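Every protein chain but one is kept in place in this view of the complex.
So, chain A:
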Amino acid sequence: MDTKTQRYDRQLRLWQASGQMALESAHVCLVNGTATGTEILKNLVLPGIGAYTVVDPARTTGADVGNNFFLRVEDIGEHRAAATCALLAELNPDVEKHAYATHTVAELLAPEAAAMFDAFTMVVAVDVPEADLLALAARCWQTQKPLVVVRVCGFFGYLRVVGPEHTVVDTHPDHMADLRLYAPFPALLEYAARFESMDTMSNADHGHVPYVVILLKYLEQFRMKHGRLPGNYQEKNELKTMIRAGMRASDEENFHEAMDAVLRSCTKPEIPSSIQALFNDPACEQLTPQSSNFWILLRAMRDFTASSQGAGLLPLSGTLPDMKSDTENYVALQQIYRQKAQADCHAVHDHVRQHLARLHLPSDRIGDEEVAAFCKHAAFLQVIRYRSLADEYVDNPPTEQLTNELADPSSEAIRYVMFRAAEQFYEQYQRYPGKVAAASMQHNIHMCISIAV
């Protein structure tokens, strides 16, 4: 194992090589090397971010060194951007691309700095006054760069993510297995048929029948009796009772597993409403050559569900949980789910190629692995859309909602209002409230209250 893999072992177990690659392709710009700002970068440099740039016009003060671990006494009077950038770089020799700039926000947004700005893949802005922040946010919005807005005050903090549409394929769900018990495909039925002689099996074999087979058998019995499969809680309990009656001994683990799985796995397979909503999204309806891979894949998946092979269902995830069984039967069952998942995936890929051709895009733009990952997480895909900061702060501030919330004295909305009021205070006086001797604090408080009102 190379040293990089060893060094990153504990995080690779969390986000795998794909997550690491994404991290290493990011170039984060930090605006203001404050204590909170350097902490954020520290937590990105350690796991190996691709590149970072500290943008900060300030000179280091004694107060900065007092609360920032990435500044030293000898840095007082020096550029804060240079000093923090250098000390952060010591954390990880693999992060070779780091830079600093002593630009103000206005200078950062000026045409002369365009080449630098364009290289950033995202921006973190810490304690940037509101006028500058809105200008920075507008530029990030226009260039589709995510912006993370951070403010800190004593024991309180403010965190707001603004960004272009964010799509997530690998959402790391806890349970991915879809056993298709209510819509068994032919290979699964064939497999189950191998256990038809369950009643005459030896006790050892009987205790090793995979619970998927047990469930299919009793679901069929239920259907023979009631003319349909169990739907509500009561019917599922009846199914459990039928399974219990089929046990040879009270400690047959596979039967216990079957009963435990009834509520979770005995459900009518359907497309989750969150995915159905994405199918109906205009971005899915109207593909263009500018559409991202996510939406092309989603559209292909929608076509698949409407096809005879999809039969109204999403592609199968293909994962099988562990269950009491002998090795051979388990591995065979695992193969059956995996092969069905692969077949679904191939079909989705065909639809992908058709769309790529129609859009005059290269057919290799979306590869096998990307299609496979997409199909595997089909039921758990996520799209996050943000409001622009201008919309929240200027164009459509949530005044009515805040007024209602503030009527409730226990509401957290007061903290939002105070953070925003402090910004208004800054716009008026060019300093933050509280940055004065205690004597004039009362006056500051009154000014803030009047702003908030």
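Heads up, the rule we're going with is that contacts are C-beta pairs under 8 Å (C-beta built on N, C-alpha and C of every residue); 3 or more make two chains touch, one makes a residue touch a chain; residues count from 1.
Here is the rule we use: contacts and distances are computed from a predicted model.
Leaving aside the chains you can see, what is the UniProt protein name of the one that's missing? Options: "NEDD8-activating enzyme E1 catalytic subunit", "Cyclin-H", "Small monomeric GTPase" or "Elongator complex protein 6".
In UniProt, the chain excluded from the picture bears the name "NEDD8-activating enzyme E1 catalytic subunit".
Tell me which residue among A:172, A:365, A:385 or A:431 touches the hidden chain in the full complex.
The single option touching the absent chain is A:172.
With respect to the chain omitted from the figure, which of A:190, A:326 or A:408 is a touching residue?
Of all options in A:190, A:326 or A:408, contact with the hidden chain holds for A:326.
Check each of A:65, A:192, A:243 or A:347 against the chain that is not shown and name the one that touches it.
Spelled out, the listed residue whose C-beta touches the missing chain is A:65.
Per the definition of touch given earlier, which of A:80, A:98 or A:208 contacts the omitted chain?
Only one of A:80, A:98 or A:208 touches the chain omitted from view, namely A:208.
Which residues does chain A use to touch the chain missing from this display?
Counting over the whole complex, chain A touches the hidden chain at residues 1, 3, 5-14, 35, 39, 42-43, 46-48, 61-63, 65-69, 72-73, 76, 90-93, 154-155, 159, 171-172, 208, 251, 322-327, 330-331, 434, 438, 441.
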